[in-house]
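Below you'll find the structure, written out as structure tokens, and then a few comments.
As you look at this complex, bear in mind that one protein chain is not there, while each of the others sits in place.
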Amino acid sequence: MAKRKSLIKIKPKSFTDGEVVKVSFMVMHPMETGMRKDKKTKELIPAEYITKVVFEYNGKVITTMKVWESLSVNPVFTTYMKIDGAGVLKVIFTDSKGEVQETIEKIKPKG
Amino acid sequence: MRKGMRIVLCVALLSSLTFASEQFAMSDADRAMYEELLENNPADMLLAHGSELLEELGGESALAKYLGVSEDALAPYLAGFPRYIVKFKMVVSIDQMLQGMMHDSGQKPYTLKSSEMVNLSSYVKSIANDQQINIDINANEYMKEAYALGKVVFETKRGARGLSCLSCHNQSVIGSILRTQPLPDISAKGNASAATWPAYRMTKSALATLQKRFQGCMNNALLAVIPLGSKEMTALEVYFTEEAKGATIALPGLKR
Partner (left out) sequence: MQRRDFLKNLGVGAAGAVILPSVSFAADAPKPKGSNALPYKDALNAVTGGKTPEVSDKVSLKVPEIAENGAVVPVTVEVESPMTDSDYVKAIHVFAAKNANSRCIDVYLSPANGKAMLATRIKLGETQEVVAVAELSNGKFLMASQSVKVTIGGCG
């Protein structure tokens, strides 16, 4: 499976150590509920949705999300996070078909 | 029965062009919530992909060189598309210009409807973000012609219901509710179509160009669909872009 397009966004773009920033993770994912019918074949489209999203900052888990099929297609997840030194933020998602993928963003506080 | 009724209702509304009984009036608080969605537009991922595709072609510097402008002048130059390009001998939109660039560098161009081209051309148009649309329909006879043709396409009544774009997109019907949707003002201040497309359509969960959006309306209004990149389609884009002249480009847009 080709890597799904994904993106981590931090607001504000420039921040200092100790600042609380807004973190958004988004991914191109169909979030199929398993209850939708293919318009042509009339067959049910198999379920395929994200089940879990973990935000890991310098190896420490900051936020864990248990996700259900009622989230929108190409979902977006936004929470806050306290900046605690330079390093990397890793967002790892798992879906109902067992696919696991991680997205990485460098964290560089100013000053 | 509810589902069945709903479908009948939709068909009936479409074929008679009546209003939905259920009025759709958005409160200011709701509008603010939807505007906030722009902060995290799923299309940002697709434009990021478009940016990678442009890097493969040599990035902004290669694009500027191809267009014969300095890198500093690239953004305002892109804000003037569609343009007449001498080496193509025709008026083109950004996607066709990029096909030319790919071809001239010995690569097989992406097709206009491919997701690669939609992502790439959307990213390239977004290089002009914060610039004002500066199309010049008097730049030469070709641009004049394209604008005139675009106006004809916009105003010509055709199809099974004898509708033109103007039937639904004119000053006196803007804001009227058609099938739960208010008719949009295509040259609205701060939300002009040519400045906010390519956009992510939430109903389709996909990024679409302005020309693709035109095709959507053609389908809905039972007008034969004009092909992407055809002379008429480009002319229609010229017309919409002139209608949005001076508007600040803000891409990708986010639409219902």
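Think of it as A and B in the order they're written, each chain with its own count starting at 1.
Throughout what follows, a residue touches a chain if its C-beta (ideal position, glycine included) is under 8 Å from a C-beta of that chain, and two chains touch if they have at least 3 such contacts.
As the structure is a computational prediction, the values presented were derived from the model and not from experiment.
Chemist: Check the options A:E48, A:E69 or A:E99 and report the residue that touches the missing chain.
Modeler: Residue touching the chain left out of view: A:E69.
Chemist: Residues of subunit B in contact with the chain that isn't shown?
Modeler: 1-4, 6-12, 14-20, 22, 24-27, 29-30, 33-34, 36-37, 161-163, 167-168, 170, 172-173, 176-181, 202-203, 205, 220, 256
Chemist: Could I get the residues of subunit A that touch the absent chain, sorted low to high?
Modeler: Touching the missing chain: residues 20, 22, 24, 31, 33-35, 44, 47, 57, 60-73, 75-82, 84.
Please note the rule applied: only the chains that are shown with their structure count from here on.
Chemist: Where the centres are mean C-alpha positions, what is the separation of subunit A from subunit B, in Å?
Modeler: Spacing between the chain centres: roughly 29 Å.
Chemist: Please output the residues of subunit A touching subunit B within their complex, sorted ascending.
Modeler: Counting only subunit A, the residues touching subunit B are 5-7, 9, 11, 24, 26-28, 72-74, 76, 78.
Chemist: Sort out for me which residues of subunit B touch subunit A in the complex.
Modeler: It comes out as residues 39-40, 42, 44-46, 48-49, 205.
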